[in-house]
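Please find one structure pasted underneath; my questions will follow.
Heads up, one of the protein chains got dropped from this complex, but the rest are sitting where they should.
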Amino acid sequence: MNLSISFKAEIVENTAITPDIFKLTLRPLDSFSEPLPGQFFMLSVSESHDPLLKRPFSIFNFKDRELQFLYRIRGRGTRLLSEKKQGQRISLTGPFGKSYPQPDKSTQEVWIVTGGLGIASLNFMINRLTGEGQRLKVLYGARTGPELRILEDIRVKEILIATEDGTEGFTGTVLDLFNSYSMNLQPSSLIYACGPQAVLSFIDQKAQERGIKAYLSLEERMACGFGVCLGCVIKTKEGYKRVCKEGPVFREGEVIW
Amino acid sequence: MNLSISFKAEIVENTAITPDIFKLTLRPLDSFSEPLPGQFFMLSVSESHDPLLKRPFSIFNFKDRELQFLYRIRGRGTRLLSEKKQGQRISLTGPFGKSYPQPDKSTQEVWIVTGGLGIASLNFMINRLTGEGQRLKVLYGARTGPELRILEDIRVKEILIATEDGTEGFTGTVLDLFNSYSMNLQPSSLIYACGPQAVLSFIDQKAQERGIKAYLSLEERMACGFGVCLGCVIKTKEGYKRVCKEGPVFREGEVIW
Amino acid sequence: MNLSVMIGPLKLRNPVITASGTSGYGEELSQYFDLSLLGAITMKGISLKPMEGNPPPRLWETPCGLLNSIGLQNVGLERFLREKLPFVRRFALPVIANILGNSLDEYMELAESLDGEVEAIELNISCPNVKKGGIFFGTDRSAVAELVSAVKKTLKKSLLITKLSPQADIKEFSKIAEDSGSDAISLINTIAGMAVDIETRRPVFKNIIAGLSGPAIKPIALRMVWEAVSTVKIPVIGIGGIMTAEDALEFLITGATAIEAGTANFIDPLSSIKIIDGIKQYMNRNGISDIRQIIGSIRL
Partner (left out) sequence: MNLSVMIGPLKLRNPVITASGTSGYGEELSQYFDLSLLGAITMKGISLKPMEGNPPPRLWETPCGLLNSIGLQNVGLERFLREKLPFVRRFALPVIANILGNSLDEYMELAESLDGEVEAIELNISCPNVKKGGIFFGTDRSAVAELVSAVKKTLKKSLLITKLSPQADIKEFSKIAEDSGSDAISLINTIAGMAVDIETRRPVFKNIIAGLSGPAIKPIALRMVWEAVSTVKIPVIGIGGIMTAEDALEFLITGATAIEAGTANFIDPLSSIKIIDGIKQYMNRNGISDIRQIIGSIRL
């Protein structure tokens, strides 16, 4: 029994990092279960029945019993969320989903490949791994320089940046960046990736080609977040799987893109 | 053409006067028509379709192009309204409805009879009348002393108070108060009343008995507020009338209670 | 940019009509905008004799919806012709009279008197708020066929639009309306719904059942419009929960030639004007010069 799966939290902070990217910090008001990196919560964006469904957000950070999220305004729900002010309350369910597995002993180097808001899912894992002294290389792609502000809290020695408009770092996408460094990948490397489908399917393919282990975090529209609606499925080699339950983290070679 | 009938406003203040009575000050962001005392606006309590309908609120005061409302938390809509914070925006339509007619030359004394939130509709009229030097007597009933805080802004010389629990002024309702003073009513007096149906029907009857003119402001559930849905009707001697359009202010003897 | 559409021989400036019972006789809305900006306006349902309507309460809010039990309060045919029609006639726009009878004869008398006075007559055979009349016709196959044929034969000048009940099988009844000579069909009317006050344990409405409108019913209305356009060749007017241009576009893309906005008018008297603007913006954004490129353009 885990009656703490559904709880309320108070907004400590909900601030714009760029005009459409926000950082949200919540202080839970009831008991809840500790989240693991890669897991997500379903957040209510409205106190009414419209929008009806909660929205899934990866846990960006968990510190001092506060939950932190990073989100981009995409549609109505995220817009409503961005209008919420400090002191307002919001309902949550979670944590849900499989977390990123830990690297095993044989892993010599971890690559984090992500872009845009994909970092929302990986930041917590990065913190864990650096805390454990794991060797890390972060490859990050953004549309444009100012969006790199979302990396400000991230403490990693080796972080490689690409911007599509070339305002900072490498000019191109994170995939271009990946390509130009991928000769350094060892069979004992491990990749964690999160981002748009194009990024994930590309990394999936490269990992398979090179015989490297990769964990890919996916997104799908969700209703429940905990496996009962069967609404969030993706096609895998073993048939449809629920992103919220069997995922959101999948292994290389599992998903049929 | 009056395209300013529907507009947005920014919340300047939304503060609790008692735990369930709030004062809301709005700064319109678009052009709008000047309201008259007794008129009302329809306020959206949510940026979504749930609750679907706007809620009617009397104009409590209009000063320096700011609209002020006084409201009590009654159900879901007013609760949502009370949770809104300074800086948030809200949509309005209005002003709608008939205003309180001005007293005519023959009126020697104006009585304002109201209780609870009824003052929300009459305050603006009181301000007008005192501004014009009209002799005024306000009879006001509250449940309990602390609720009298909503009268703080009201500048009238002669204000008679009743509280149901006797914490301040006369012990009883505003009707008891009215009864014990009504011998002072002259045929040339004029009554403005707003409040629960019991108050209005009582004043209506007394006014008719004594041949005194009275203006009564009514409430009904509303969908549109401007006369097209036919949802807010009350029974009158001339058949159903729309509270939002033919009212909310009615004459003594008009309504069938 | 062309926004005009044809409902049979009737040309509308644009496909946005205000729905019956949600725009009165045009008097109130005309205070807020120039009615001639609309594609057309539909009058509150008119009966032969004035109707007082139902006692309050007449409204109840539901999640994203509105239950109403107005009971077809209206001024009756005579006052309509004398007072209400002349007013709305001052504006350059097609007027649709929505009519309701308790019998075939009443419908016929209404249709005869209104023929030529209005551009179109919308047969309300589907209102759930009166015991006699409406609902009976709306779900009875042969009664609808007989009614539509008879009214069609009567009309010399005005167009005939049959407004369907969502309580009936849409495919079947659109076909009946088409086969009986209706020039167009409109759908949907409100869906029969109910609410109970759990404190008093009474139904909210005296009639127990009331009509549900608003955003809640949009997906159902859109499906029914889809069923209608897949069944008949006559123009279909889409109605149900249309609040925004995006909603209207869903119906137009699905194949509705025009749409009616109802409950939206309550939330904002300028809704229909905003819907028209929004459609224009969508057309601009997508480089569409003629609304007819949108209507029925759904890609399966």
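As written, the chain order gives the labels A, B and C, with residue 1 at the start of each chain.
What we mean here is this: a residue touches a chain if its C-beta (ideal position, glycine included) is under 8 Å from a C-beta of that chain, and two chains touch if they have at least 3 such contacts.
All values reported here derive from a predicted model rather than from experimental measurement.
Of the residues C:Ala192, C:Ile234 or C:Ile291, I need the one that contacts the missing chain.
In the full complex, the listed residue that touches the missing chain is C:Ala192.
Quick one: say which of C:Gly71, C:Pro215, C:Pro235 or C:Gly262 touches the chain that got left out.
If we include the chain that is not displayed, C:Pro215 is the one touching it.
Across the whole complex, list the residues on chain B that are touched by the chain not included here.
Interface residues of chain B facing the absent chain: 49-50.
Counting contacts across the full complex, list the positions on chain C that touch the omitted chain.
These residues touch the chain not displayed: 62-65, 67, 191-196, 198, 200-203, 208-209, 212, 214-220, 222-223, 226, 241, 246, 249-250, 253-254, 282, 297-300.
Which chain A residues touch the hidden chain?
Spelled out for chain A, the touching residues are 1-3, 5-6, 44, 49-54, 91, 93, 220-235, 239-240, 245.
As a working rule, only the chains that are shown with their structure count from here on.
By C-alpha centroid distance to the whole-protein centroid, which chain wins?
Here the chain at the core of the arrangement is C.
Just how far, in Å, is the C-alpha centre of chain B from the one of chain A?
Going by mean C-alpha positions, chain A sits 52 Å from chain B.
Rounded to a whole Å, what is the gap between the Cα centroids of chain A and chain C?
48
Any chance you could list the residues of chain B touching two or more other chains?
Counting only residues that touch two or more other chains, chain B contributes 49-51.
Among all residues of chain C, which ones touch two or more of the remaining chains?
In chain C, residues 63-64, 215 touch at least two other chains, as defined above.
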